[in-house]
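In this view, the complex is presented without one of its protein chains, the others remaining in place.
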Amino acid sequence: MHELTYAQAINEGIREEMRRNDKIVVMGEDVGKYGGVFGVTRGLFDEFGGARVRDCPLNEAAIVGFAIGLALSGRPTIAELEFMDFTTFAMDPITNQAPKLRYFWGGQATVPLVVRTPIAAGLGFGTQHSQSLEAWLMHVPGLKIAMPSTAYDAKGLIKTAIREPNPVVFAESMGLYSTRGEVPDEDYAIPFGQADVKRKGADVTVVALGLMVPKALKAAEELAALGIDVEVIDPRTIAPLDIDTIVASVKKTGRLVIAHVAHKTGGVGAEIAQQVVERAFDSLDGPPVRVAAQDVPMAASQFLEKALLPDVADIVKACQSFR
Amino acid sequence: MHELTYAQAINEGIREEMRRNDKIVVMGEDVGKYGGVFGVTRGLFDEFGGARVRDCPLNEAAIVGFAIGLALSGRPTIAELEFMDFTTFAMDPITNQAPKLRYFWGGQATVPLVVRTPIAAGLGFGTQHSQSLEAWLMHVPGLKIAMPSTAYDAKGLIKTAIREPNPVVFAESMGLYSTRGEVPDEDYAIPFGQADVKRKGADVTVVALGLMVPKALKAAEELAALGIDVEVIDPRTIAPLDIDTIVASVKKTGRLVIAHVAHKTGGVGAEIAQQVVERAFDSLDGPPVRVAAQDVPMAASQFLEKALLPDVADIVKACQSFR
Amino acid sequence: MTLSKEQQIEAYRRMWLIRLYEEAAIRLYGEGRYRGSTHPYIAQEATALGVCAALNVTDQVLATYRGHGAAIAKGANVNAMMAEQLGKATGLCKGKGGSMHMSQHDVGFMGSNAIVSGHIPIAGGIALAQQLDGSDAVTVAFFGDGASCEGVFYETMNMATLWKLPLILVVENNEYAISTHVSESISVPDIATRALGFGLPGVIVDGRDFYAVYDTAAEAVARARRGDGPTLIEAKTVRWSRHSAVAAGGAGGEKADRWKLTDPLPRLKQELIQRGIITEAQATEIQAAAQQEIDDAATFAIDSPYPELKELHTDIFA
Partner (left out) sequence: MTLSKEQQIEAYRRMWLIRLYEEAAIRLYGEGRYRGSTHPYIAQEATALGVCAALNVTDQVLATYRGHGAAIAKGANVNAMMAEQLGKATGLCKGKGGSMHMSQHDVGFMGSNAIVSGHIPIAGGIALAQQLDGSDAVTVAFFGDGASCEGVFYETMNMATLWKLPLILVVENNEYAISTHVSESISVPDIATRALGFGLPGVIVDGRDFYAVYDTAAEAVARARRGDGPTLIEAKTVRWSRHSAVAAGGAGGEKADRWKLTDPLPRLKQELIQRGIITEAQATEIQAAAQQEIDDAATFAIDSPYPELKELHTDIFA
């Protein structure tokens, strides 16, 4: 085992895969010599050179479009978008092209594409740099979506993403980049569609995404002191979604809380809640509770931002809200 | 009263508003002399001229961006995107700009923008021309979203959309363009956030969007013959969403079915279901049931398309599925 | 690099295949044999044929929903194309793609795309892969005057020039984007002029002249194979037909007459005869054979089964 930050874990995962497969290409703004605006691709340019680690002009649509072309040509390609908010510039390649080409060409194409992008919520970057847009992507058949919450998961999931012959959006949590965790020295990969029970508990099931996972664990500790035993589940990938693990937990606890930093309305929380309701209606003591960002644009002012984003206290409150 | 098609009703609504307010501008591809690729803006160019009814080059991002600039300058502007699938090219202006400028500028801006776009599902246009993407937009604070299902609603809602000082996405159903309906001769507008109970019923509540409304009404007839009395609710706008009317109905029927042509996973159905569960859990006989497109890319082949899209029979089945 | 007799004859044969394929596709649409729409390449045939005559099977071609011509020019199977048109299981894409989404990768037709301009950056990426692989293959993207207004076209020109990619951008200026004339959508008289702002060659050619298109394409291809980078070719052409089976727009009237004068088919035939490559009689045979091939394709398509419903769930993930 060795300790890495979440950002370093992604870096190490990419590096190891690039060593295993010299066809892999990394593209994006500032991903080369500079090593990525948040340092995630640091050192890759020096090790693999400018042909495989490519600094691109500032044009997200073409970056992802080119990446799809490379992927179609048998080169697994990792495209970085510097903030998830900028997926808005690449929605055609991400949603109309990558996940559909194989289908409408009757299986002739394979698209080993990874779009890496960080969710910056909570760091004061303001309205256009704080959005968590995974719900948009979960609505698109043909896309896989990973949202790691620990260094261990980040490395294991990025490896699976890169080995995937299908388009993957890898949504990183910027607020976790500097968090540290133990990572095995030997090669490992975490299969998609396998949720991880981060904490076992009997009273309430909390399904948390990305940045909310550590907050949920913190809330669980506080609640334990209050005699409420919380089970914290991290789906790790929302497409595919390991609904079985979530439903099994809810059948045990009878209570479901879903926590994400994305806005509440239209968020992934509604989808997870409804899937659980469809499968475990009779086991539920009450309605699933969503802990999410308020439905207002992300404000820059720090106390406004703090107030609009979900936090530990909101999860604690939600877990106490059941009759 | 006079009879109009759904497309003509939108046209008449725009025309009347343009007569009332000579600042209003219409922009888009083929909206001018040609009258719109589906004829919705027919005649506007002749009546109002090329300065106010503007044929644009083929660049959706700039079309909506320019429309925002006009709106910021006090000119209510109606931008057309020829298929909803092309919102992918304009996601920055539609989601990062229009709904956020007023907020992050502390109230200095007003953005009277209407983005008109048709949902083409069910007409055999294939994977990239059949998507219903309202769920993406419902996740964006600051946007209002209308989805008319009749000529009457279409005219009344487009007028409200144009009079709105805020950004509105007006999602039309291409499959309804040629359907006819009675429209009052005198001026009227339908307020946003007021659902319409298209059919009263006691046994099951069916919330249907756009193209699914007539299908739900057809299903209701068939079910009436089987002794199941269905209430059909058309929210007409999903943002704001008239959840009170829906909840009141479910408290009466105890059963909820939501029908939309968008893909099931991550669709608006999950949001409506969860909001109802949050408010009426104890009134529900069973889990809300979603009738939606299968989670596969829209296929062109007619029988595949028919099979993947929700239809009358699916609504009938869903309404019968309750214990 | 010059064209062999066989290549020229084959081009004439495929020109008829394209023309007759499109006429059949329109007829079959009229008969209600498929839904959606179809976008005829009629009158533009010489462009796809002239460009593809300069390519090898390992070179890649991407096109738009108006891509039947490019597909046939690159050697796609017309039976499977017509079956795809009708959404049949025997189609190039098992019927899932339909008229706007055809592809046949084994002949280097990387497919057509229904999103105007959506394939342009993808073509750039394929050209980048060719460069990284050290192959001398090139990539061609066909698109229209309207597509040339979309931002990704410029973004792709910039990246391809910056990286000297083996990419040939062929803008088929048929003067209309549905109803919108180029004079209302493009701020300069010639689309080739755009290249001046990006530092790649921008060449204008008569898109209805097979030989002129071939020569222009051959030069761009040679340049790309040499590693000297991309070229923008503006093929001036006309769209004689409606925009699609669904939308009229543009063309017609005076345009139609202009088209008749410049119809690439009689034009190529005359040249072939003048060059002593075929006789009038052979020309007639070629046309008749093409007609037979398309009639057979239509029959094949009509007689083919629709895909089974389980096909809905295949080809989503590899």
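Lettered A, B and C in written order, each chain numbered from 1.
Simple rule for what comes next: a contact is a pair of C-beta atoms (placed from the backbone, for glycine too) under 8 Å apart; a residue touches a chain by one contact, two chains touch by 3 or more.
The structure displayed is predicted, hence computed values, not measured ones.
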**OP:** Taking the whole complex into account, name the chains on display that the unshown chain touches.
**Re:** A, B, C
Subject >> Absent-chain contact - pick from C:Q60, C:S185 or C:Q287 >> reply: C:S185
**OP:** Could you tell me which of C:I26, C:L132 or C:L162 touches the chain that is not displayed?
**Re:** C:L162
Original post:
Which of B:L70, B:A120 or B:I233 sits in contact with the chain that's absent?
Top reply: B:L70
Subject >> Identified contact with the non-displayed chain, of B:A7, B:L44, B:A61 or B:I238 >> reply: B:A61
**OP:** Check the options A:L176, A:A248 or A:A299 and report the residue that touches the missing chain.
**Re:** A:A299
Subject >> For subunit A, residues in touch with the removed chain >> reply: 29-30, 33-34, 37, 55-59, 61-62, 85-86, 88-89, 123-129, 294, 296-297, 299-304, 307-308
Original post:
Can you list where subunit B touches the absent chain?
Top reply: 25, 51-52, 56-57, 59, 61-62, 64-75, 77, 92-93, 96-97, 101-111, 141-142, 144, 165-166
Subject >> In subunit C, positions touching the absent partner >> reply: 149-155, 157-159, 161-162, 184-188, 193-200
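The definition used in the following text is that only the chains that are shown with their structure count from here on.
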Subject >> Starting at subunit B, fewest touch steps before arriving at subunit C >> reply: 1
Subject >> Centre-to-centre distance between subunit C and subunit B (centres being mean Cα positions), rounded to whole Å >> reply: 36
Subject >> Rounded Å distance, subunit A centre to subunit B centre (Cα mean) >> reply: 30
Original post:
Just how far, in Å, is the C-alpha centre of subunit C from the one of subunit A?
Top reply: 40
Original post:
Which subunit A residues reach two or more other chains?
Top reply: 92, 96, 103-104, 141-142
Subject >> Of all residues in subunit C, the ones touching two or more other chains >> reply: 91, 94-98, 101, 113, 115, 118, 151, 316
